[in-house]
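The structure is given below, and queries will be raised subsequently.
Note that one protein chain of the assembly has been removed; the remaining protein chains are unaltered in position.
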Amino acid sequence: MARRKFATLKSFLNYIGVEGDRTIFTWVSASEGDRWAQVIKGATEKIRALGPANKLVKKIG
Amino acid sequence: MEKRLIKKDALAGIAKKMAEKLHVWAPVKKEDNVLFAPLKKDDEPFFAYLNSQNAPKNVFFPHTETMMKYTRTPKGMVFSSEENKADEAVLFGVRPCDAHSFVLLDKLFDQEKYKDGYYISKRQNTTVISLACVKPPYISCFCTSVDGEPVSSDGADILLTDIGSDCLVEFITPKGELLAPYFGDTKADAAADAKKNEIAAKAKEAIKSKIPAHEIKPILDKNFDNPFWNTIHGKCLACGTCTFLCPTCHCFDISDEVKGSDGVRIRSWDSCMFPLFTKETSGHNPRSSQKERWRQRTMHKFKYYVDMFNAIACVGCGRCVRSCPVNIDIRKIVEDISKL
Partner (left out) sequence: MENIETKLREEASRLLLEKKVDVIIGYEKGTLPLTATPCFITKPEETEKLVWNNFCTQNLAKYVHDLITQHKNSQKRVKPEDRKKKIIGVVARGCTTRSLIIHLQERQCGRDEVYIIGVPCDGYVDGKGLKAAISGADIVDGSIDGGQIKMKTSDGDKTVDLKDVLADCCKTCRFNNPIISDVMIGSPAPAMNPDAEYEDVREFEGKSTEERWAYFTKEMDKCIRCYACRQACPSCYCPICFVEQSQPQWVGIGEDPSDTQVFQLMRLYHMVGRCVDCGSCVSVCPMGVDLRKFLKKIDKDCFEFFGNRAGSSMEDMPPLGKFDEHHDKGDFVYNP
């Protein structure tokens, strides 16, 4: 089940040292425009607070 | 060439002194492993080792190596080669079997038909200092069966031999002699030389594990389709441990990695044990199972290399014997082939 995968993935990424706030899951219905905006706003704030992601990112050149 | 004597415990100091000016690779203890690694400022080289877990081939033939870089620009592609970019380096304290492996790799990477610039530039800029095996490190060592010796200067520029009270330093090549200033000024006398020869003979005698490596070439010539090849691979996990730890395995894979307009072409170690090895673009693989892959590994070491370069591509370090997760023992394979 997808939600079980999400739960374990979030926990595991946090465990190896990828900040917990970088992995965000939620459910938004196509009819919930307002909630969608809230989610994106909240997510953006969280990510901005953490700064650029460098972990697991490949650099070439 | 010249010979000198140094104190036994001076080795680490010499290596560290060299590291101030040169790029020094030395055995370093990392947790439970001894690995050949670039000696960094606070690293302590570990010369009381049996042999390193990894083979020092990565000094000349790294696991992953950039061959060239390219960038897409409005005016077209711009390329830059990474060939011939090797710093002056010292490989300090390799075992004679591993030094022997460089001689074998030279035959391939530095031959008349093909000269591998990446390998050659590193090889030429690196001085190899061998540390003789006064006492054979492992019961799984079998260097004497494959043209090696525990006390041998093959492939080395300088040979260090522990002769009890002191350490005998022999400068083998002019390249090695350039490093002479690091090794004090006590000249070795004839007695030291005699002692070394005595130790060398004893060490050679002490290698008990022997394989008929030379006898199997004519047998391999005729037995490509022998049912014997069905008997080796059953338990093989198809991992790359044997090939990646092997000092002479040198197969590689070339791939491009691109991000945006920048790209690099890298070559990285490949292993004949992997399913992608020799897989063709069509999806077909002529070596479809572990059986063919094992035949390839054995043939490459004991037949093809002999055909091409008149040398067995095995130095008897025993790493594959000790580290194979399922104990597939190349010594037993050779032994079994000799009885075919």
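The chains carry the letters A and B, assigned in the order they are written, with residues numbered from 1 in each.
What we mean here is this: a residue touches a chain if its C-beta (ideal position, glycine included) is under 8 Å from a C-beta of that chain, and two chains touch if they have at least 3 such contacts.
Since this is a predicted model, take the numbers as computed values, not measurements.
Student: Considering the entire complex, write down the shown chains that touch the omitted one.
Tutor: Spelled out, the missing chain touches these shown chains: A, B.
Student: Which of these, B:1, B:50 or B:308, touches the one chain of the complex that we don't see?
Tutor: In the full complex, the listed residue that touches the missing chain is B:50.
Student: Taking the entire complex into account, which one of B:121, B:241 or B:278 touches the absent chain?
Tutor: B:241
Student: Out of B:9, B:32, B:112 or B:185, point to the residue that touches the absent chain in the complete complex.
Tutor: B:32
Student: In terms of residues, what is the contact footprint of the unshown chain on subunit A?
Tutor: 1, 3-12, 14-20, 24-27, 35, 38-39, 41-43, 55-59
Student: Which parts of subunit B face the unshown chain closely enough to count as touching?
Tutor: 30-34, 49-50, 53-54, 62-64, 135, 137-140, 234-235, 237-241, 243-245, 253, 255, 257, 266, 268, 271, 274-276, 279, 321-323, 325-327, 329, 331-332
We take it that only the chains that are shown with their structure count from here on.
Student: Could you work out how far the Cα centre of subunit A sits from that of subunit B, in whole Å?
Tutor: 45
Student: Once bound in the complex, which stretches of subunit B touch subunit A?
Tutor: Of all residues in subunit B, those touching subunit A are 69, 71, 257-259, 262-264.
Student: Within the complex, which stretch of subunit A touches subunit B?
Tutor: Listed in rising order, the residues are 58, 60-61.
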